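In this view, the complex is presented without one of its protein chains, the others remaining in place.
Our next item is subunit A:
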């Protein structure tokens, strides 16, 4: 099989990739470069006075114990969100994959939440579980539960994880369902004829065949938990109470946009960028080995 495409002109391939390259340069490399430059500067919000401070912004960050807490918290949140939304979505997908009456309806309903924007998810959960606005909060308090995520950090963290995982379930569900449907029925039938029970069929046949999907979703979910939960945190807790729901991305926002401390904020985004590069590298280097395509 011929893998290389043959171009008559030497310039044509360059011309064809040029628009894509231009977009990547303008929208990815240029801002990243800007962030790196900014992270070496101390500047007021208006950009009127600028001092070059070398690595001071980075050193300040690593001297701040709150920053390490934010790193740990972010990893914990990502792990909790990815695991809970992946496992729940897989469960739902396996159930929706069965030949059921009205399965199309279930599938459509399950996909719906994905169309909701993160801040809207925040507002939605506020209306359910905010201590004064929430409908469910009243029942919880009537049952004697001291429900107040505005003061209890663990409750607030649970709330964020719940809302963030809930939003991602649809997306995962969609991929799992597609993955399940692409598994040839004959393989499963063969296993069934060999006497494998449903649980055994799932773990020995279906799950390994789904592993590329799971791996892909794991990467997507961790990136989602790192970055896209911002809107949920902003509408629900604004990082509070205390600092119990402040993730790295939220800290970039509060320090840079609210605090006007652009230098530190830029340094944080650079660290965040490096972290994601390393994380993705590790995933593809080590986790991918366990994936059978």
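We take it that a residue touches a chain if its C-beta (ideal position, glycine included) is under 8 Å from a C-beta of that chain, and two chains touch if they have at least 3 such contacts; residues count from 1.
The working rule: contacts and distances are computed from a predicted model.
Remark: of the listed names "sn-glycerol-3-phosphate-binding periplasmic protein UgpB", "ThiS family protein", "CRISPR-associated endonuclease Cas1" or "Cytochrome c oxidase subunit 1", the one matching the undisplayed chain in UniProt is "sn-glycerol-3-phosphate-binding periplasmic protein UgpB". Touch with the chain that is not drawn comes from one residue among A:113, A:212 or A:241, which is A:241.
The chain not shown here is touched by just one of A:152, A:228 or A:288, and that residue is A:152.
Checked against the hidden chain, the listed residues A:22, A:109 or A:258 yield one contact partner: A:258. Of the residues in subunit A, those that touch the hidden partner chain are 42-49, 51, 126, 130-133, 141, 148, 150-153, 238-243, 254-255, 257-261.
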